[in-house]
Every structure is written in C-alpha cells, then in structure tokens.
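Note that one protein chain of the assembly has been removed; the remaining protein chains are unaltered in position.
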Amino acid sequence: MKIRVKVNGTLYEADVEPRTLLAYFLREELKLTGTHIGCDTTSCGACTVLLDGKAVKSCTVLAVQADGCEVLTVEGLEKDGELHPLQSAFWEEHALHCGYCTPGMLMASYALLQDNPMPTEEEIREGLSGNVCRCTGYMNIVKAVQSAARKMAGETGKAMGEVATSGTAAD
Amino acid sequence: MFPNAFKYEAPESVDEAIRLMTEYGYDGKVLAGGQSLLPMMKLRIAAPAVLIDINRIDDLKGWRRVDGKLRIGAMTRHSELEHATELFDSFPLLSRTARWIADPLIRNRGTIGGSLVHADPASDWGTAMIALRAEVEARGPHGNRLIPIDDFFVDTFATSLNEDELVVALHLPSPTGPAASRYMKLERKAGDFAIAGLAVHIALGSDGRVSDAGIGICACGPIPLRAARAEKALIGQPLTEETIANASRLVPEDAEPADDLRGSAAYKRDLLRVFAARALREIAEELHGKVGVQ
Partner (left out) sequence: MALPQTELRPMGKSILRKEDPRLIRGKGRYVDDIMLPNMLYLCILRSPYAHARIRRIDTSAAQAAPGVKLVMTGEDLAKMNLAWMPTLAGDQQMVLATGKVLFQYQEVAAVVAETRAQAEDAIQLIEVDYEPLPAVVDPFKALEPDAPILREDKEKKSNHIWHWEAGDREETEAIFRDAPVVVKQDVRFQRVHPSPLEPCGCVADYNSATGRLTFYVTSQAPHVHRTAIAMVTGFPEHQIHVISPDVGGGFGNKVPIYPGYVCAIVASMKLGVPVKWIETRTENIASTHFARDYHMTAEIAATEDGKMLALRVKTIADHGAFDATANPTKYPAGLFSIVTGSYDFKAAFVEVDGVHTNKPPGGVAYRCSFRVTEASYLIERVVDILARRLQMDPAELRLRNFIRKEQFPYRCPTGWVYDSGDYEKTLKLALERIGYDELRKEQAEKRARGEFMGIGISTFTEIVGAGPAHSFDILGIKMFDSAEIRVHPTGKVIARLGVRHQGQGHETTFAQIIAEELGLSADDVLIEEGDTDTAPYGLGTYGSRSTPTAGAAAALCGRRIREKARKIAAHLLEVGEDDVVWDGTSFSAKGLPGRSVTMKDVALAAYTNVPEGMEPGLEATYYYNPPNLTFPNGAYIAVVDIDKGTGAVKVRRFLAVDDCGNVINPMIVEGQVHGGLTEGFAIAFMQDIPYDADGNCLAPNWMDYLVPTSLDTPKWETDRTVTPSPHHPIGAKGVGESPNVGSPAAFVNAVVDALSPLGVEHIDMPIYPWKVWSILREHGIEE
C-alpha cells in the first residue's frame, strides 16, 4: 500500500505491506535507527515516537495507520545543530547508561512536558511508566526531565519576554 | 515479530465499516486502538485475513450528552477520558479508571470501545461500565441496538455482539444526586493487568441514603462481574461503618476468581473485600456534607 508520512518534517512516500509496523518502517525503510525495539508485548517503550503529537509505541501501530500523519522521532529533536533541552539534560544528569531506552525515554518525556511543562516527580514517574530502563534505576532520568523542564520554562519565559519587548517597541 | 499478512481496509464511515464486516464475516477483524490486537497478531496468536481499521471514522470519536445520558464514542481513547476535566464532576469514575489502564503510551492509542469488545476479564473499562450501568450501542446492517452491559460480556474474550455488529458508543446514565466513585486495583507492577480490581460508584438521594450503587469486579472471573449482593445491601442505607463493612463482605460472594500466578482465589476475594471497604469509606468521606450523610 502507498503511504505518505511526514517524519521529522520531511515528507516520505513509500509502498509498504499492511503488516509493516511503524517501528520497522522507520528503522528499515527510512533508516531512522534511533527508534529501538526491546520487546514483543508492547511493554518496554523503546520504540516510542510522537504520532500527530501523541506519544505512542510505534511497534504497536501499523505503518499504514500513519498515512497522512506526522511522526517525530529522536532524530528530529535536535534543531539546527542544537540539542533539545531534554537531550542536554539527559547528558548532564547521567540519565543513560547503555542508551538503548534513551530515544524512547526522550520522546515520552517530550510528550510529557508538552502536556505538563512543570511536572512533579510523581507526575514524571507516572508519565514515563510505559518506558522500561534496565540500567539507570530512573532516578537520574527523573532529574533530567525536571532539569529540562526548568530550562524550557526559562527559555519560554525569555522568548515571551522578548516578544513583549518587541511589541512595546513596535507600539 | 510480524503479524501474518492480511488485507487492510480503512473505512471512513460506520456504514462502510459495517458493509466490510458483513462482506468479510469471520475473516475480518475490526482494528480499534490495536493495543491488544496488534500484540496478539505479532505473537501470531491472532491471524485475521482482513483488518478493518476504524481509526479514520470521525463519528466514533468524542462524547456528548444525549437525553440525560452521556454518549461516549467507541473510538474515544483512554487518555482522552483520563484528562476530560468536564467529566470529572459528573462521571469521576471515567478518569479514575482510565489512569489505571496499562501505561500512558498505550492510553494514547487504546480505545474504550476496543477494550470492551476485546472482553478481557481484566478489562478495567468493563469493570467501570458495570459500576456505571452502561449500555453498549451496537450497529449492524439492520440498525442500532442498546445492549445493557450485564448482557454484553458472555465469556472470556466473547461478547453478545453479532459478527456484523460494530460497537459505536457507550451510554452512561447521569447520576441523580451527589455521586462519588473509586477505582481500586492491585498490580504486580505498574501497567500490569489487575491481580484484582474494583470499581465503585455511589449516588446519594436527598435523604442522604444510597440511591444508586454500582460495583464492578475486575479479573475475578471469566468476565468483569457485578457485585449485585453488595449493591443491594447498600441501596437505601446510609453510608455508616456498619453498612460499609456489611457490603464489603458481600462483594467477594459475587466473584469467581481462580488461582494463578497473581495469587490464590482466596487472596483475590479478600482483596475485593478490602478494596470495597476502602472505596466506600473514601466515598462516604467525600460525600460527607454534600447531603445529610452520617
């Protein structure tokens, strides 16, 4: 079946078997291998991507279901050579060891902060409870999300401040 | 981890979906949120020849009030009900149940209708719908019918739907007086199916006595069950310690749990009793002052 999917801002057209799972489409057709596969029972979340803005397990969505949709993967987080605040925070807070869960964790965290820009620790733990990490024990992942949230709030504040300033100038 | 090959159909209307279901019969399987079906297909436990994907049917999404009832489209996602602030007051059980289903990622995809039709005995929605006395709106080639939830589940993974019928919505009666709900669930780990679970919905009359009691039992039988004896014991009573203790003891009597990896039947029965008492106490406290509750 022919599908058209926008992934990380680029429109792709492909011909896929209906049974192709979105995770494999991203990895094997588009060679976006940052999206990982860690289980066969929709348990681990290593394959988490954003599908039309919602975090989903891409091993449990068919590629044909993404036809006409927008997908954001870990490869789409960095903008113009600048790491996303979540990526820097994961690095700074030692929120990864082997790195296999990291793309999924980053995408789930991205979705979490989108809906709840300043989550509590409990909200972060709840929000990431669909993603398994076997290495870190989660403490530093929670810290990283908190740190990124603060940074992003600062940036948003700054950006809003700038808008206000320029607005004043225009007046 | 690939499903068997299948033909894929993605109808954009309910009528088209029903036409396809009629056409393919047993070969066809409806794909709702897919969070149970696709894993089963990946493990090749399920291998439908045709997948009828109803995700593109807008008519099945969202909720509205109709004739004093809440009508929830079958393709409403768990996460939408979890975060539906406008329903928190009148239907608190929806959010309280939704947040216990699997994990946040699965809740973004899974749907209330899909969950009910899958008819897992550990269905959190099935349990909540029993407590809320929901009706299932099914549409087939010959029109719509409303199936009371107590007639909907037939056996494990089996419902009373005809092969060519599609669940299009759930209907929930609005509570008549002040109401409160609890969903209680014990899991082996976050996101697991329940060891045992309980949905409790209580409404009070103007006299402060229980006017409506709905109690659903999760993962303790071939299907989600109703704690009818306990419900009966609550109706017309004030929510005193004595009423609560009495009703709680009755809840396990309607359960049919089995011994398994999650625990013994006796354990699950006792969990239901403990949950019932906790839920009713919390509800009594919440409703205290709203009417003349003792």
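Order of writing sets the labels: A and B. Residues in every chain begin at 1.
Everything below uses one rule, namely that a residue touches a chain if its C-beta (ideal position, glycine included) is under 8 Å from a C-beta of that chain, and two chains touch if they have at least 3 such contacts.
Source: prediction; values computed, not measured.
> Who does the absent chain touch among those shown?
Touched by the chain not displayed, across the whole complex: A, B.
> Could you tell which one of B:64, B:142 or B:188 touches the chain left off the display?
The one listed residue touching the chain not shown is B:188.
> Of A:14, A:39, A:69 or A:153, which one is in contact with the hidden chain?
Touching the chain that is not displayed is residue A:39.
> For a quick check of understanding: of A:70, A:92 or A:115, which residue touches the chain that isn't displayed?
With A:70, A:92 or A:115 as choices, the missing chain is touched by A:92.
> Could you please point out the subunit A residues that touch the chain left off the display?
These residues touch the chain not displayed: 17, 19-20, 24, 27-28, 31-41, 43-44, 46, 73-75, 77-78, 83, 87, 90-94, 96-103, 106, 124-126, 128-142.
> If the hidden chain were put back, which residues of subunit B would touch it?
1-2, 4-5, 43-44, 103, 186, 188-192, 195, 261-264, 267, 270-271, 274, 277-278
Keep in mind that, in the parts below, only the chains that are shown with their structure count from here on.
> Counting only Cα atoms for the centres, state how far subunit A is from subunit B in Å.
30
> Which residues of subunit A touch subunit B in the complex?
1, 17-21, 24, 37, 40-43, 45, 48, 54-57, 59-62, 64-65, 108, 112, 126-127, 129-131
> Residues of subunit B touching subunit A in their complex?
Subunit B reaches subunit A through residues 1-8, 10, 34-35, 38-39, 41-43, 51, 53, 55, 79, 102-106, 108-109, 190-191.
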